[in-house]
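Of the protein chains in this complex, all but one are displayed in their positions.
Chain nomenclature is as follows: A and B, assigned in order of appearance, with residue numbering initiated at 1 for each chain independently.
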Amino acid sequence: MSWFSNFLTSSIGRKMVMSLTGIFLILFLVVHLIGNLQLLYDDGGEKFNLYANFMTTNPLIKTTSYLLYAFILIHAVQGWLLWRKNRQARGPQGYAVKTTKTVGTNSFAANNMGWLGTIIFLFLAIHLYQFWLQMKLGNLPMANYDGQEVKDLYAIVSVAYENVGFVIFYVVSMIVIGFHLIHGFQSAFQTLGINHSKYTPFIKGVGKIYAILVPLGFAIIPVYMYLFH
Amino acid sequence: MKLTLKIWRQKSPKDKGRFETYKVEASPHMSFLEMLDVLNEELISKKEEPVTFEHDCREGICGTCGLVINGQPHGPNKGTATCQLHMRFYKDGDIIVIEPYRASAFPVLKDLAVDRSAFDRIIQAGGYISVSTGAPQDGNAIPIEKDQAAKSFDAAACIGCGACVAACPNASAMLFVSAKVSHLALLPQGKVEAQRRAQAMVRQMDEEGFGMCSNVTACEVECPKEISVTNIARLNREYLSASLGSEV
Partner (left out) sequence: MNVKGNQSVESFHRRLGKIMWDYCGMSRNADSMKKYRKMIQELREEFYKDVFIPGSMNDYNPELEKAQRVADFFELGELMVVDALDRNESCGGHFREEYQSEEGEALRNDEDYAYVSAWEYKGWDQDPVLHKEELIFENIELKTRSYK
């Protein structure tokens, strides 16, 4: 099995791990967004709370969630390790005149994935503390829908988004995610070797749309809840 | 035109090195390296040490020259090596900062000359085809699809100058290694050892201490032969399939 560890510890293998965990996270975000858009329903939180209950009790979802936690950690930790290794590869003396151009327009995102990712990680720490941890271990009020008693996560979310500070924090974090994705989406495919003149422009196009729409979708939720509740 | 040059001077690999400022008078007809020759003759006439920099063909084809000029390897022009940069692109009063390639895998030898033998070791690890060189075959004996041949030719244009490493924020050698691997992997003669080659060259590249590719694509922008990052995707595929499926 040493061929496998040789592969995973090679430069290309390590980047492929980043790519695969990144793609998993990209898929996760879509599911997470669709679920959370239910917060926009004007029903006192019934749809959202039932959904949250489903997500925390269904065995298939729970198994996938463990994979998610693992992949977040792998993506972040491997990312930091590679960031460090790459800085060492650059050497102790930097250039006096700094320019880094790219083919295409995502020069800022491409060159700052490490910082963007770190900010996202900090966002995640707060986000998970605020909602996920409360859901798992906190004392949440209960809600009753047709005899089914579930935790009222909606109430927690509403309260959080009454605070304009948090709303701004979320919107800014979504912008950061947008930048991270605008490079990461197509980069993940390139790293896996999925590149062909027939479909790479399509992948890049989908990536751009995704990187704008998904964070935008997430950002709408706190803004809407702040403005209209 | 009167120019101010800020040039990196370093006596030896162990010397810390520093920038020195020089003033030089150049004509727009000169090439960049000719301008440095003029500077060097002035320094020698003052019994000072001239600036060491590498060059050979001065034609843009050998891959020896390589200076980072105002932050760009090989200067501002697309698809142009340092030796083909001419002073007509500069004007009187310009300040030009000249640095060597910066990468742990390319230690500075002296002034602007760096040690690029890491590239040689990567090629030695597998950048070749093992064939018995008897009488040459008829050129059309082995059929090859025209686009394959064209892609291989484009990849073969790599002159091994190392500008890709210099341009990359991670000092990655992926564009170079992928060009060399692609050039051979696309040809029937190269397919025989393709898996062995991809693994061996990547292993050597990692040992030399180059960084990892984040698909920033600065390499393609600065490459004097305009090698494309599609070669990097190809190397990723070759390496993955070799790692998973090779016999050894």
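In this section, a residue touches a chain if its C-beta (ideal position, glycine included) is under 8 Å from a C-beta of that chain, and two chains touch if they have at least 3 such contacts.
Bear in mind that the values here come from a model prediction, so they are computed numbers and not experimental data.
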| item | value |
| --- | --- |
| Displayed chains contacting the withheld chain | B |
| Residue among B:Lys16, B:His29 or B:Lys47 touching the omitted chain | B:Lys47 |
| Sites on chain B contacted by the missing partner chain, in the whole complex | 11-12, 37, 41, 43-45, 47-50, 52, 109-110, 113 |
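We take it that only the chains that are shown with their structure count from here on.
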| item | value |
| --- | --- |
| Cα-centroid distance, chain A relative to chain B, in whole angstrom | 37 |
| Residues of chain A defined as touching chain B within the complex | 3, 6-7, 10-16, 82, 85-86, 88-91, 93-104, 110-111, 113, 183, 186-187, 190-195, 197 |
| Complex contact set, residues of chain B against chain A | 6, 17, 19, 68, 70-72, 97, 99, 102-105, 167, 169-172, 202-203, 205-206, 209-218, 220-222, 229-230, 232-240, 243-244 |
